[in-house]
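The complex appears here without one of its protein chains, the remainder shown in place.
For reference, chains read A, B and C in written order, and residue numbers begin at 1 within each chain.
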């Protein structure tokens, strides 16, 4: 038995939702659910949470690249079976957490994780990502699976994390630093509130495949999709199609999402923008958006050196200048953006001056500035 | 000789500009121009400025209601001749400043000013308006000379200043307080950056004088004037005219400025809005806009009690709560606007929530609030 | 041995961070060797590597639009994807992904994960994302015929449903909350699961103008980033006083306890200075430390979490807990990115969550009614105004919902605001005011 193409509806089960999380909780978690009193970070990547019952749970957090094969997942399971009674979890930033209920079980677990490497020599389970350090980069599909990316995702992330590997395993930053990546303006990572956001952007208006456009797209939808109203209906060589007012285009890719005959991606045109200073938490200061500080860097596969380099400049200036508990954006605002560009050595260009809906609110209506 | 209507261009003189300010400087000012070292406020309304030459100039500032008759100006001249070698000045907030170059001349000048009253009993030359106190209210024409006012100007100002008279002559505030009045949204006082702004607003869409509209107005200009595009051409009883989508109207009065056949002013519809927390100076904090905290109060001639009362509530809460050097708006931001409304006792209504161009930027994207 | 040469990708096997390329290669190899009866192309991972290598040369993506693929009766859960070089890379000619609804806060038993692996090796590429940005388990790449098969096995054998995509409710997600966090102000997992089950129909069958997301953060630290990533953000908070253990405070000032649970251990920041590090950084200046007693003026506290984060053993969230409800976050397209706006400052969050569900349904009715095609809730609120949104939610205006009152005087008065309304007779007016 099983699925029967001839009778698709036979015994069909729907709307059952996800599995109940309670099935998956290790006993120390189940027993102390809601009873936790406080926690401590014993070392980078190792947390202990203490319950009012006196019970403790020790967590070892390891970096995961969220693109995982079943072979790799099976290896994770093997580890969890060996040390953690067959349970584990994933964090909201794609790290893996192994938990044990007794300190004595920590060392063997950590050694086991430590020991595993991929054939190419990279670590399978780097420990870290806690406290005032760098954690995993959340990212999107990139060239590996989406149709609108301006950049790759997993590859860029690998290059940045290789370079910042020590900081994943350390906690020397003034505050936590969250790096996120999204491969086009759709921004699937919602990276717009990250300490550092790596964003794929286009700089060329869509190409128009006039010959096929009418067959492949709903022209009215394509026209409606354009936020700047740059797209108008047109007839080309007798065929229904569209025309784009290029100087109105802001390269958002909406038209392409609606219409495959309007591709934007280009070797020269597509690349990386860097945004900094966003945050999510309400700690001390309110959540804030990241700001564009590098308008464009070329795609440089396989190692994206310019992108990695710019990120290091930003991080170094931040680590040197910020006060304890100060997030990257709070630091930039305290010293002033003129100082941010001075200290990071990043060039300031007109591209970074807002000209969208709320532009005016980002200009300076004051005589307060630093020479 | 003189102007000759038959030959208007005869000996015509144009483009000569204002009189040269240098002609009008008292000698102590002329001699110490640009040499001033520091100043002191000897008492409310009395300033001394000390020059590097050792010279001093003593200034007595008196409140002026800027609507002045020539009779009153002549009286001012008489005083200036008697005490100040025939010179005086007006401040940017319509106060009058009498200057003497020797302390001994101060007392007689002050006594003279003190002694003068109008028939009705009000002071002609109240001394004050300096330092961390209340100064004169800058205002506009109101019912006395403009065609678009929603409220009177001079009358409202008189009522408020009568009530706050002591504070004009005192310096008990945490910082200077600037009250300004504009009688319609054209905001001739540019009151949008005042500690307290009294603003005339309308709440009814324009009436349409269809019968005469086409003769009296350039219909296209009226239509173009509307920021919300609420006005459309229309034909009424065979006459060219306009129609207004009332629910789109934001009562700005632009149409009326362009077209006299679209009057807005109304006994029920027109009244006072109060804005607070604006500032101009770059001192400590940057300049900021005033915020609407009372959306509407009726015109209550002759004494506008509700308006006066609301202003007193705001000032009292500010004086009680603010720290030294803290402007009204800085105080409100420090304690939070939820506290501002609590402490002033002013009701908060949906009218105060922005729904114009930058609305989103004024909403709260945070969990930080006070119960 | 590998089907395609991948010199550029091979560069990504270097360096310490886990290499997804090494992982893909090991998967390709195991598909070579396996005796499992593979239903998806054996060489799909090889071809995916080849396609990636080509993309690294071209610097332009080689995937095409998805087209409409899915499982019968569902409007979401599957993302279609086709390669634009099918002859060269037949293994990924059609390479669709399934979104599998993760369990709340992503705890797993190895037993369950192994079932997923077994199924996905057999019927898919054997590649996954653990997890997608919304929270789902992403099964990355299979052929069209496999979709129904996989759905059947998921539902029948794994007791597991798909997640959301398209213009419907997206897979809700939450922070770890009470399972392992002392800061949790309500049970994020319980609510997340309850809402996911309650709204299965909205999740599977597109009936909205566009996507809609729920995210549940247990406290203002925001570990699931709901304020930036959810159309409705539920963020835990409390009403009463922060609980203080004065002895523990002294333990921090005395140096026995490490500030912030040791989060700053990687650098010598000097001895802990409670005045400098806590009192002076409190955004509301509502704390005082006299050398042996910590005081908090809770009325002025905005529950930013800083002091609690710094001294978790000494300070605890209040007992009268609940959540703030915010609406409207989204990514930049079209109107620019938004964060959620505070709409209900405080709501108790207790089973069966009636109050919150009523609110959600009012909001959905409004949005379904007024929202344009592909207009997110946050964009609708901007277009029609926050006041309108409050009417819809049947909430009174409150200064806590705003950062500051409007600075422009352009109030859109309603006719009912004006006694006697708007009707006027121009001729009456002209009696007093000549032309």
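The rule is short, and it goes like this: a contact is a pair of C-beta atoms (placed from the backbone, for glycine too) under 8 Å apart; a residue touches a chain by one contact, two chains touch by 3 or more.
Here the structure is a predicted model, which is why all the values come from computation and not from measurement.
Student: Going by the touch rule at the top, give the shown chains the omitted chain contacts.
Tutor: Within the full complex, the chain not displayed touches A, B, C.
Student: Sort through B:60, B:80 or B:179 and give me the one touching the missing partner chain.
Tutor: Counting the whole complex, the residue in contact with the absent chain is B:80.
Student: On chain C, what residues meet the omitted chain?
Tutor: That gives, for chain C, the contact residues 58, 60, 62, 64, 84-86, 332, 336-337, 407-410, 432-435.
Student: Just the residue numbers, please: which parts of chain A touch the chain that's not shown?
Tutor: 185, 192, 199, 201, 203-205, 207-210, 212, 216, 246-247, 249-252, 260-261, 263, 266, 268-269, 273, 275, 278, 289-293, 295-296, 333, 336-338, 340-341, 348-357, 359-371
Note that in this section only the chains that are shown with their structure count from here on.
Student: Just curious, how far off is chain C from chain B if you go by their C-alpha centres, in Å?
Tutor: Going by mean C-alpha positions, chain B sits 49 Å from chain C.
Student: Using mean CA coordinates as chain centres, what's the chain A-chain C distance in Å?
Tutor: From the centre of chain A to the centre of chain C is 12 Å.
Student: For chain A and chain B, let me know how many angstrom lie between their CA-based centres, rounded off.
Tutor: Computed value for the inter-centroid distance: 51 Å.
Student: Going through chain C residue by residue, note those that touch at least 2 other chains and give them in order.
Tutor: 220, 227, 283, 302-304, 339, in rising order.
Student: Going by the contact rule already set, what residues in chain B reach two or more other chains?
Tutor: In chain B, residues 357, 360-361, 365-368 touch at least two other chains, as defined above.
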